[in-house]
Structures are given as C-alpha cells and as structure tokens.
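What you see is the complex with one protein chain gone and the rest in place.
Right after this comes subunit A.
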Amino acid sequence: MKRKLIAAIGVAGMMVSIAACGSDSDKGKDGGKASAGGDKTLTVWVMDGSAPDAWMAEVNKAFEAKHPGVKVKVEKQIWNGIQEKVTTALSEDTPPDVLELGNTQTAGYAVTGGLADLTGDKATLGYDAWNKGMVASNELDGKLYSAPWYAANRVVVYDKAAYKKAGVTPPKTRAEWIEGLKKLKASDPKSQAIYLPGQSWYVLAGLIWDEGSDLAVKDGDKWKGNLSSPEAAAAMNFYKELASYSTAPKDKDEATPQQSTDVVPKGGVASWIGLGWEAGGAIDAMKKAGKTADFGYFPIPGKTADKPGSVFLGGSNLAIAERSQNKELAKEWLALAAGKDFMTKYAAATEGALLPNTDAAQFKPAAGSFAEAMALSSASGKVTPVTPGWANVETAPNPIKDYMTKVLKGEDAKAAGEAADKVINERINQQ
C-alpha cells in the first residue's frame, strides 16, 4: 500500500504550493539595459494617454541627436495596478530611468528613497517658471523629487442633441444643474441624464472641497480621515442626488467599465464627467462604430454662479529612479521634455486638453472645446492631501470607494464615514 503514502506526499506537496502563491517578491529581474559597446538605452515609462506619439518621437529625436549612441526606449504603462508595478520597478537594479508618476502618488515614492533627489537641478529643470499649483506634489520635506509634467481636471461632457431636445443649457450653479437633469430625465426617461458610477471618488473630492473641507485633515503631526464629518456627508448627499439620475453601477468606478469607450459610445447617456483623454477616447470609439459624437463641455457647477465647482487637479510628474544606471542622461532628458520649448509643443499637441507645467507654454484652447471648459475650472483645482501616506490610502481596496458605495446603498453617511476614516487613519500615517 505504498501508493497511499505516495498520494499523501502528493497532498503535502499541493499544500505547500500555497506558499508559492503567497508572496514571492521577484527582485532583481534583469531589465537588459546598457547593452555592450558603450551604447546606452534610456528607458522612459509613460502612462497610456499621457504623451502624444508624435510629440514623444520629436523629443527623443532631439535627445538622440544630442547624445550619439544613446537610444530612448519609451514603454507605455496603464494606470490600473500601476503602484505595484512602479514599486517593483524601483526595487530593481535596472529600473526605468525616467518614470511618470501620478501626482497623488509621488510623495509616497519619494519617502521610500526610490526617487533621485533633484533639488540640485532646480535651475536646469526650470523650477522657477513652474506653475505653483503643480509644484507642491513634487516636493517632500523641502526636497525636489520630480518635475511636474501636466495637469488636467474633469469637466462635464454632454451630448448637445440630448440637451437641446430637453431644452437645457449648460448650468452655472448646482441648482441649475439638478434642474437640467430633471428636464433631461423627463424628455427621455430611457436614457441616463448623467452617467455617474458610484465610486468616482475624484468627483466626490471636489464636492467635499466645495464644502470647505477635505478628505483628510492634519491633527497635530498626524493625519486623520475626515469622511465622517458633516461636510463630507453633505458632499456625499449631493453626489447621491446626482447619481439618482444615473443607472450606473453603485459599486464601480468610472474605469470599470471604461465609461469613455465602453459606456458612452453605446448611447443613452446625456452627460458624464470625464477627462480630456476620455472625451477623445469616446469620440474615437463612436467614430469606429459609425456614429458621430456631438459633445459640449462645461465646468462642474459650483454652489454659486461666480465660482465653478472645485475639481481634483489630477496630473503627472516625471521622476528619475534613484537606482537609474544613467542618472545624468535621465536628468538631461527630463530637462528637455519638461522644458519650456517642448512643453509648448506638448500643449499644442494635446490642444490644451492637458495643462503644461508652466504658464508660458499654455495653449489657447478653441472655443467650445474640452480644453476651454477645463481651463475655466482649473482655477478651482485642488490636490489630495500632500503627505507620503496618501498613496497608501489610494491602494486597493480604496476606503473612499467603499464609503461611497455604502452611502449610495442607503447606509448612514456618518457611520460609513467612520468606518472609512478608521482605514484611512491606519494607512495615512504609514510610510
């Protein structure tokens, strides 16, 4: 009966294999950089939708002309799961030399020591000309860890035909906004007056800022979550009111399903809240499906007509990995790409849909364009709490998203907020 013993050993082996799927951190993967013969490769990680291909090619051509024997390799990354990827990359011996980092996440990487200190390069990078609102997320404890690249914020994208049919014009205040949504619903009960999934937390952040409050507040030298505050509850209530005009899932964010390419092109959506690249993506997807998009854009309305609603000023910074094998080259590339000349071209290439890091490079947006609406509200742009621990808050499962879903499903905003704050407190003070 040896076979039983063999089977038993097999069973034991299978059990152990659990450990294998636990957590094996695969460090020191060979990136295959720096090939022989003095030729060097500079690896640049950019996010999908950040850099127009033609612009990127031009930057690299100019750079390679200046540095014979150096090749620039651009690798496009997607936002989903990017924190895991960047963390792993920064721990390697041959990380990408230049990385695009989300502005809410930069401090989280700076504190780990994974990013090169750029404080000494302020002059070459053009620090003084940078947009002041965009600089904050690049600094930590007085040191500079990255260069701002671009910023963008969300606006309301609407279907002109649907608005016209319902007799609605772009609103200036929240009250007008809701009024319009009511009319849209009445004019076409089958379609959604606004598509707003339950976990679009950047939108909620704007509403909380409108209340004069924030997602987390500093208490002494510690941070604590602020979702149990009455201001957060008020903001969430307004979100809930907006969401009542949408049949979007309450437990999903705007990226699952991707609202711009998977939802809007299918039709039946009179308006939605999105970024420039999302609007572009929707237009392309509709073109492919044989439809024509007829979009108008307006800033998210504020409480009063004199000031548009607060928006999250999303954006990206460009950083250099501390372990980069080609730090000096990387700095030069950074100075070139994020410098005024190429930023001017960048703003033009994106037609103003992304704000460049300096006002001098600003592109004058066309009338009625996404960029125009965005520029109007960027004055009320804000960023998430600037502390290294904030990146931890955003990791999945994101407590803010869970909070939103709970409240939308009818749970008490204060109770749900307290549960979320507990998680935020745990994470935000961690480095």
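Throughout what follows, a residue touches a chain if its C-beta (ideal position, glycine included) is under 8 Å from a C-beta of that chain, and two chains touch if they have at least 3 such contacts; residues count from 1.
Keep this in mind: contacts and distances are computed from a predicted model.
Remark: of the listed names "Cytochrome c oxidase subunit 1", "Porin family protein", "Sugar ABC transporter permease" or "Phenol 2-monooxygenase P4 subunit", the one matching the undisplayed chain in UniProt is "Sugar ABC transporter permease". Shown as candidates are A:R154, A:R174, A:K250 or A:K331; the residue that touches the absent chain is A:K250. In the complete complex, the residue from A:P96, A:G114, A:G206 or A:G281 that touches the missing chain is A:G114. The omitted chain makes contact with just one of the residues A:G69, A:P189 or A:P397: A:P397. Listed here are the subunit A residues that touch the chain not shown: 1-8, 11-25, 27, 83-84, 87-88, 90-91, 108-109, 111-114, 247, 249-251, 392, 395-397, 402, 405-406, 409, 427, 430-431.
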